[in-house]
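After this line comes chain A, so read on.
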Amino acid sequence: MTVMISFEAVSKHYENDAKNAVENFSLDVDEGELSVLVGPSGGGKTTILRMVNRMVEPSSGRVLVGGQDVAKVDRVELRRRTGYVIQQAGLFPHLKVADNVASVPRLLGWDKARVHARVNDMLDLVGLNPAEFAGRYPNELSGGQAQRVGVARALAGDPPVLLMDEPFGALDPIARARLQQEFLALQERLHKTVMFVTHDVDEAVVMGNRIAVISQGGRLQQYDTPAQVLGRPATSFVADFIGADRGLRRLAVTPIEVGDLYAPPVVSPKTTVAQALVAVEASGDHWAAVASEDGRLLGWVEPGQVASAPSDNGSSTVERYMRPVGAGVSLDSSLKAAFAEMLQQDAAWVPVFDHDRYLGVLTPDTLHAALRRSVGGEPVPV
Partner candidate 1 sequence: MNFFSQVAQFLTTSSNWTGTNGFLAQLGRQIELSAVAVVAAVLAGVGLGAFLGHTGRGSFVVLNSANAARAIPSFALVTLIAIQPGIVRLQQGGFVAAAITMFALAVPPILTNAYVGVRDVDPAVRSAAVAMGMTPRQVLRQVEIPLALPVVMAGVRTASVEVVATATLAAYVGVADLGFNIFAGLDTRNNAETFSGALMVAVLALLVDLLLAGAARAVTPEGTRRTTRAARQRGTGLMWRQAAARS
Partner candidate 2 sequence: MGVVASAGPIVQWSWVSSERSMIVSLLLQHIELTVIAVAIGLAIAVPLGIFAWKMPVARPPLIGVTGLIYVIPSVALLSLFAPLTGFFSITTAEVALVGYTLLILLRNTIAGLESVPADAQDAAQGMGYTPLQELMKVQLPLALPAILAGVRVATVTTIGLVTVTAFIGQGGLGQLIIQGFSEDFNTPIFVGLVLSVLLAGVADALIVGIQRISLPWVRRRRLAS
């Protein structure tokens, strides 16, 4: 993997402050990676981010983008090819949405037709209908819409690097969650190198491929995947910062894998209850999933219960006694979603699907095992 952004022993000192704003900070962000800087407010995250486009100049050390020392690049030049999204969106209130998005392409001297096409593409990309939104002014947008425009504007010059400073920080929780998901979907397609600042651990674990936890004075405490940071906090600062409920957070960042699943016996709807009972007893379990020939889950059955019913002699098919299953979860969702589904249905297991295909079920036991698997063994108690 190529390194795209590299901080080499960077420090920042302000004249009127005895303490360093950033202290000997080193970090590599890979190309196409979404790297999150997370930490308490005033800890130096934003200062670090703003060194990438030279909104802040380091007192010592170097920042490299694409292998080039940014101090040696003209700063206006540098900024035009670095996307920048800030908390309040920073839209120009006197310009329509389309003109806001066109800012960088125009600075780059693109011709009219190309700018126009690009603006429409960008608005489409962030889910805003150009016909409806291009002519609006920023004060005619909701917070979420404004922030979408902010993202569209930052991407308009097609920069390889995107800097995002608390981009969703001013939004209500619902809009924020939606924009997070939409941005992740966008990133799937665009593969920009993104540095993302937030003080919200939940946002960090949802968004980041890797998370850099930063304490006061811009000190890097840990830089790793969300699952590792949550599962094995490197320092007591990290453990305190991610909080006592980090186990719950880990559920959110750990994906379901096929290997995690428990596979109860599967019977066809035409199987007799007696046959089903044999299958169930052979597996050591007391229930079986009922699936069609093409692998679709139809329901579940407890043949033992049915066989003891006086009205049945074991010769009727399980179809008759099959019970319905609640909604399952898809393979690419998180353990948290599966757990939530389990609690919701008050069930001891939840089926997992790959699209329509039934794969197996998650139970509390397998869920726990999956969590341990995600950090390669026992979590380190801190």
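In the analysis below, a residue touches a chain if its C-beta (ideal position, glycine included) is under 8 Å from a C-beta of that chain, and two chains touch if they have at least 3 such contacts; residues count from 1.
Here is how the candidates were picked: all candidates are chains of the complex that A comes from, given by their letters.
The structure presented is a predicted model; accordingly, all values stated were derived computationally and were not measured.
Touch between chain A and the candidates 1 or 2 in this complex is found for 2 only. Here chain A touches candidate 2 in the complex through residues 53, 55, 75-82, 84, 86-95, 103-104, 107, 136-142, 145, 150, 153-154, 163, going by the rule given at the top.
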